[in-house]
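Note that this complex is displayed minus one protein chain, with the remaining chains in position.
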Amino acid sequence: MKKIILMAGLLSLLLVLSACNSKPKLRILNWGEYINDEVVKNFEDEFGIDVVISVADSNELFYSKIKSKTTAFDLVIPSDYMIEKMAEEDMLLTLDYPKLPNYANVTYMDGVEQIFASMTDTTFERTGATIDYKAYAVPYFWGTFGIIYNNRVDGLEEALYTNGWEVYFEADNYFPTARRGMYDVPQFAFAAAMMYMDKNPNDYSLANLDLVRTVLETADFTEWGDDTLKRNVEANNLDMAFTYTGDYLDRLYIQLSEDKTLDEVRDEFDLYIPDTTMVFIDAMVIPNTATNLDAAHQFINYLIKPENAALNAEVVGYAVATEEAFDIIMSYLESEDLEKKNWAVANSIYYNMEVERTYYPLTSLNPTDTDAIGTMVQNVITG
Amino acid sequence: MENKRATLKDYGYRDFTVMNKIYKVLKKFFVVFIIFGLYISIVVIAIQSINESRIISEFTNVSFKWYTNIFQEEELMQAIKNTFLVSGIATILATFLGTFFAIGLYALGKKVRVIWMLLNNVPILNADIVTGFSLMLMFRLLMVVFPNIFGLFTLVMAHLFFTIPYVVLSVMPKLKETDPNLMDAALDLGVRPYKALIKVVIPAIKAGIFSGMLLALTMSIDDFVISYFNTGAGFDNLSIWIYAVIGRRNLTPSVYAFSTLLTLFTLIGLLTYQFLQKQKKGKKNEKNNINGRTS
Partner (left out) sequence: MNKEFKVLAKPYMVWLSILVFVPILAMVLISISNLDSSVSVGELVISLNHFKLLLESSTLIAFRNSLIFATATTFLSFVFGYFIAYEIKLSKFKNKFILLTIIILPMWSNLILRTESLANIMSENNILKSILGFNLFGNISGTWMAVLFGLVFTYMPFMILSVYTALEKIDFALEEAALDLGLPPIKKFWKVVFPLSLKGVVTGSIMVFLPTLAGFAIPKILSRGQIVFIGTIIENKFVYTNYNHGALLAVVILFFILGSILLLTKFDKEGETLL
């Protein structure tokens, strides 16, 4: 009997202990491995706050976790179209800019400004309301989408630079035996097909849905996935895949840390960014379920600082949002550290905003349309 | 007239020696194939854990750095801690509760018991996805009253839901095997019922409780789908974390190292347990021999 009471006592003690913790907590919902642990640790040490990071792997999951309120997150880092959706549904709090002093010392990159403007435009077209998204969000990372291709295939690089999207979608006309991969998010597949047809990827209609279906079917994809796409092109198990630019840089960085040179890696697999492509931005927002507003603002302010943003980018591999942070990375071009130098070179190539391109950020579509696209993609995969 | 001598064949004896030889070879081949199929993924995980390169399609050099790196990976450590916490609590509670529930059900008598055992099987047989999804829906209804419910609480509740039946299922047969006279004898000697329960019945069904506990632990530690739907507040267990990380970025090879270590420890643990059992039996035999008994 005594043993049972002892055990029960220990158990309740365990439960109680696990529940309480004296340090203030900051609950963040982020993408998997999308933050440099060193940055988190530095923040925790400087501010004495316990940072708890939850992970989800899609914007839709972010949305359902915030909507269902299963956890009171203080800070979330969703993508552009999801920010639009959350703002429309009043799920976000406006930022208290006086609490973000570092903001006065940075300039957003031109592409970032374009994205914010575009988001405001599409929202206006859809709902008639004018929303300045900077009121809700501070950029975290942004980037473009591109086609990772297997440079070990003769002539593929040339074909892509000459004919663009056609090489990727028209499996009958170009490289019929090539193995093509597409991202597992139906809206991305829809957008890619629309851009191939020189249309605005946010222009959803039943007619377009049909056209997209035909395009996707002719592409004859070998694989639908997410993280596996970039790894498979790297490993020579796929020839072309439509992914985030950051995905490519992610693998590039790992290859560089294995003591390969930038040229060696680019000879094996490289990235082609089409003239019309998608952009995205992941930004920090504060949901209306937040309990620790001060800590959330402190964290945002901390990451605005160029040094911290650059440090974060070292591990994550996507593009920094502020010119100051980009300058820090460009300073590594002169660095003795070969790894840093290569990374800087890669950044200057792939995030080169001098090139004339049409960038489309994706907007949020209403649930019925999203569902219809999802069903269409399932039909393509199974049929 | 020639007297045909009856051969063995006429008596119905068929010569299987050749077929037996072939069968023996085939058997060995089959066993090897099946062990290969079961273990190939474990072996590959072990290889990936000692691969110096982070690129999982190339093996460069042998390196044990991912083993020492396990403690550096914050997210991984947190996921591991969460897994042990949830599975630990759920297993202890499930063993405790399951044993007493089984005893209660046994006391009900056969007719009533059958119905409840049927319900008991539902969590076991129900598809993970249905259980996970439906439990989540139910917890969300409760959120109106308890807004912070999702997290450790819902996770433990969900795990209890599918582990308690395993304990009940393990204990029940042992209960049926115990001699009913034992209980009566204890009561006759003046022991109060609950004390008798603890001192007489529980030791008799020890084996069932233990195997139930092992089963509960196994099912709980590796659970993915049910935890996926029912977690919150950053309580991602190892399976959820791996699934999320696979979705966006490269897995840190330390996960492979951890997995290999877990497999090795489990193996050593179970072998040690067996060894100890043998020792116990050996000692028991010795004692009996000294006392002149034969068993």
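By letter and in written order, the chains are A and B; residue numbering begins at 1 in each of them.
In this text, contacts are C-beta pairs under 8 Å (C-beta built on N, C-alpha and C of every residue); 3 or more make two chains touch, one makes a residue touch a chain.
Remember, predicted model here, so these are calculated numbers, not experimental data.
**Q** In the complete assembly, which of A:93, A:235 or A:262 touches the absent chain?
**A** From the options A:93, A:235 or A:262, the contact with the absent chain belongs to A:235.
**Q** Taking the entire complex into account, which one of B:82, B:95, B:154 or B:170 touches the absent chain?
**A** Once the missing chain is taken into account, the touching residue is B:170.
**Q** Thinking of the whole complex, not just what is shown, which of B:108, B:185 or B:276 touches the missing chain?
**A** For the chain that is not drawn, the touching residue is B:108.
**Q** Looking beyond the chains shown, say which of B:74, B:222 or B:286 touches the absent one.
**A** Per the contact definition at the top, the residue touching the missing chain is B:222.
**Q** What residues on chain A make contact with the chain left out of this view?
**A** Those residues of chain A that touch the unshown chain are 58, 60-61, 63-64, 67-68, 184, 222-225, 228, 232, 235-237, 367, 370-371, 374-375, 378-379, 381-383.
**Q** In the full complex, which bits of chain B touch the chain not displayed? Write them out.
**A** Looking at chain B, the ones touching the missing chain are residues 12, 14, 16, 27, 30-31, 34-35, 37-42, 44-45, 47-48, 51, 56-59, 97, 100-101, 103-108, 110, 114, 116-131, 133-135, 137-138, 140-141, 161, 164, 168-170, 172-173, 175-176, 180, 183, 187, 193, 196-197, 215, 218, 221-222, 224-225, 229, 238-239, 242-243, 246, 251, 255-256, 259, 262-263, 266-267, 270-271, 274.
Simple rule for what comes next: only the chains that are shown with their structure count from here on.
**Q** In their shared complex, at which residues does chain A touch chain B?
**A** 1, 7, 11, 14-15, 18-19, 27, 31-34, 37, 40-41, 52-58, 65, 68-72, 226-228, 231, 234-235, 237, 250-251, 254-255, 257-258
**Q** Which part of chain B faces chain A closely enough to touch in the complex?
**A** Touching chain A from chain B are residues 53-58, 60, 73-75, 85, 89, 92-93, 96, 140, 143, 147-152, 154, 195, 198, 231-234, 236, 240-241, 243-250, 252.
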